[in-house]
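Excluded from the complex is one protein chain; the other protein chains are retained at their positions.
Per-chain residue numbering starts at 1, and chain names A and B are given in the order in which the chains are listed.
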Amino acid sequence: MLAFELIVQGLVQGSIYALIAVGLTLVYGLLRILHVAHAGLFTLGGYFCVLITNLLVGVLPSPTGSFAIAVILSMVVVGVLGIVIYRLCYQPILDKPPYVALIASIGLFIAMEELFRLVFGPYGISYTNPPMAESVEFLFTSLKQAEVLTMLGAIVLIGGLAVLASRTRLGVAWRATVTDPEMAQSFGIDIIKVRYLNFFIGSALAAAAGGLVALLSNLVEPTMGSVPSYKALAIIVLGGLGDVRGTLIAALALGVIESFGTIYLGDILDRDAIAFAFLIVVLMLRPQGLFRSA
Amino acid sequence: MFKIRSLQSVALAAALAAIGGTANAADTVKIGFNVPLTGFAAADGNSARVGAELAVEQANAAGGINGEKVELVVYDDQASPKEAVPIATKLTTQDDVVAAVSGSYSGSTRAAAGVFQSAKVPYISAYAIHPDITRAGDYVFRVSFMGEVQGRAGAKLIGEDLGKKRVVMITLKNDFGKSLAAGFKEAAGKYGIDIVNEYEYSIKDRQFGPLVSKIKADKPEAIYASGYFFTAGPLVSQLRSGGVDALVVGQEGYDSDKFMEIAGKAAEGVIITTSLDRDSKSPITQHFIKEFEKKAGYGADMVAASAHTAVGVLVKAMRVAGTKDRAALRDAISKIHLTASTGTISFNDLGEVRKDVQVQIVKDGKWHHHSVISDPDLLAPPSK
Partner (left out) sequence: MEYAITLGILMGNSVILALSLNLISGYCGQISLGHAAFYGVGAYCAALMTKAGIPFAIALAAGMGLAGVVGVIVGLASLRVREDFLAITTMGVGFLFLGIVRQQDWLGGEMGIYAIPDPGLGKTGYLILTLAVAAAVAVFSLYVKRSWMGFSFDAIADDEDTARMLGIDVSRYKLTAFAMGTAIAGLAGGLYAHDIKYIGPDSFGFVESISILSMVVIGGIGSVPGVIIAAAVLSVLPQWMQFIAEYKLLIYGGLLFAVMRFSPGGLAEMANRAIRRWAREKTA
């Protein structure tokens, strides 16, 4: 059934958007910064994942196993890099007007894309032995294992984040810091550690998205992050800046809308325009976004 | 204070030197070359540059132009018209190039062509396909197929040579894709092709899930898909894993070993219309392929071959007409008959190339000869 297939495809794409956008909204919720360079970490995560998988494929028997190790390593390394970016780039300019962080982030992102091109070459890289390429029967349609993994990955990772936020001490500390940093500090919460954690998690999720996208299209390019860099911004606005659940729903919704839009509205608007047309319409009707912000 | 000032004057001098351009090396023949080395088109730009540099090296190894060495003056235009125009102006005035080649995309080439035409400096487009590039004037030529011409060839290939009638089109939304689609649609009727549906996608798309689902429902016999290796690779891979087995026919945008790297096994059996025949018996083509791989470290692609050919045309024409009279050089180019890596090159009155269309197929993970389309009427580019 075509409509069902299109919805599923939309959810797959939406899962990728969600993994990227959640990191962005986490940063915004905590620091009110539009962390455009986040998309650069998405790309970097993709590069690490492909490179490590390709390295391990000769050594380990199964490509899936190599991929699993690679994606976890990638998430950790990129997560740490996210903290580094916070420390070096954002922490010193927290007291400045918001456009300063935005432009700094944009400059950083451009520099990152160029570094990727200079270091990894302009042609992009691929998995030499793409893992999870077989198909799986799922209700009315057949999906690549990679597609199923993408959706599962988003559910598990973001769901895990939700559990972390509501059930653990760390999560409570984090939520307190978002709501009222000064109050949280007075209760003895180390807000610097909370920020580090915030950037780590967000960046790790983006890295996971990068590795998964590479599974889906088998190509990681230096400019892979440019579309997500602005689309993710639209998604977090739609979801209500700072609201993780809203962002998740907005991401999935956008994925599905794009899915139908590219097929049926392809004559009138292109894919990016569809996303932003949707955004503008929603903002005109509900200026605070689909879901009120935290 | 004094230290800062002297630092400033050093910086100023350096900047002026940079503006002034490269110091004039003694007696070289300068060929200008605008190409995207940074930005979204950097991959193609890099290949084109290596192809052009190879041609210059080969020309110099064979004695240069009547004893003088050939020098390639390369500038990065980021595939942007805004950057290309000042570059073209610089090449024609400050650098005083004898002629120039475009290794760039259509937008920048079109903008630059106007400048070269006004300055009456011969300009050859390697692979940019916008129809209006050659309409800039009689000093502008093109060594690659116009989109429409290649599209028509694709229609003959699918409808007549391969006998597939039920076709779905996937069109890249830029001048390349659209002109290919226009040519295809124009000739489709003649070969009995029924275009069931046409879908468009943007050059940034890599995820084609919804498209694949829709095409599965269309059940075509063949798919005519325009794109570049970085879009076609993911597209073909996703078509196959989505269960679409129909024949996929592409064009020279696919023509790179990277296509097989990305698509893996899915690339088997994909057919393209292009200019480079990997199995060619022509020693010139084989020589180019070997030399390019040695120089670049990866397999030759269409973009490199086209740039190589464009420079080759200039070199031959300069050997015939000399390098002092640009009008004579222009005439020599227009009358040229050259066997290059991309086939036998000659131009019509508009400066459009006349050559056969090579058809290649992916077999065992490599590009191989499939057939040749040499219908002069079908392939005739417009002449004004």
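Assorted remarks:
Simple rule for what comes next: a residue touches a chain if its C-beta (ideal position, glycine included) is under 8 Å from a C-beta of that chain, and two chains touch if they have at least 3 such contacts.
These figures come from a predicted structure and were not determined experimentally.
The absent chain, not drawn in this view, touches the displayed chains A, B throughout the complex. Checked against the hidden chain, the listed residues A:A3, A:V84 or A:I103 yield one contact partner: A:I103. Touching the chain that is not shown, out of A:A3, A:V84 or A:A111: A:A111 (per the contact rule at the top). Of the candidate positions B:D27, B:D132, B:E186 or B:D279, contact with the unshown chain belongs to B:D132. Seen across the whole complex, the unshown chain contacts subunit A at 28, 32, 34, 89, 92-93, 96-104, 106-115, 118, 230, 233-234, 237, 241, 267-270, 272-277, 279-280, 283-284, 287, 289.
Although one chain is not displayed, subunit B still touches it through residues 15, 18-19, 37-39, 74-76, 78-83, 85-87, 89-90, 92-94, 107, 110-111, 114, 130, 132, 135, 173-175, 177-178.
Keep in mind that, in the parts below, only the chains that are shown with their structure count from here on.
Subunit B has its Cα centroid 35 Å from the Cα centroid of subunit A. Listing the residues of subunit B that touch subunit A in their complex gives 38, 40, 42-43, 45-46, 173, 199-202, 204-207, 209-214, 216-217, 230, 233-234, 237-238, 241-243, 258, 261-264. Within the complex formed with subunit B, the residues of subunit A that make contact are 2, 5-6, 9-10, 12-13, 16, 114, 117, 122-124, 126, 130, 133, 135, 141-142, 144, 147, 213, 216-219, 221-224, 226-227, 258-260, 262-263, 266-267, 270-272.
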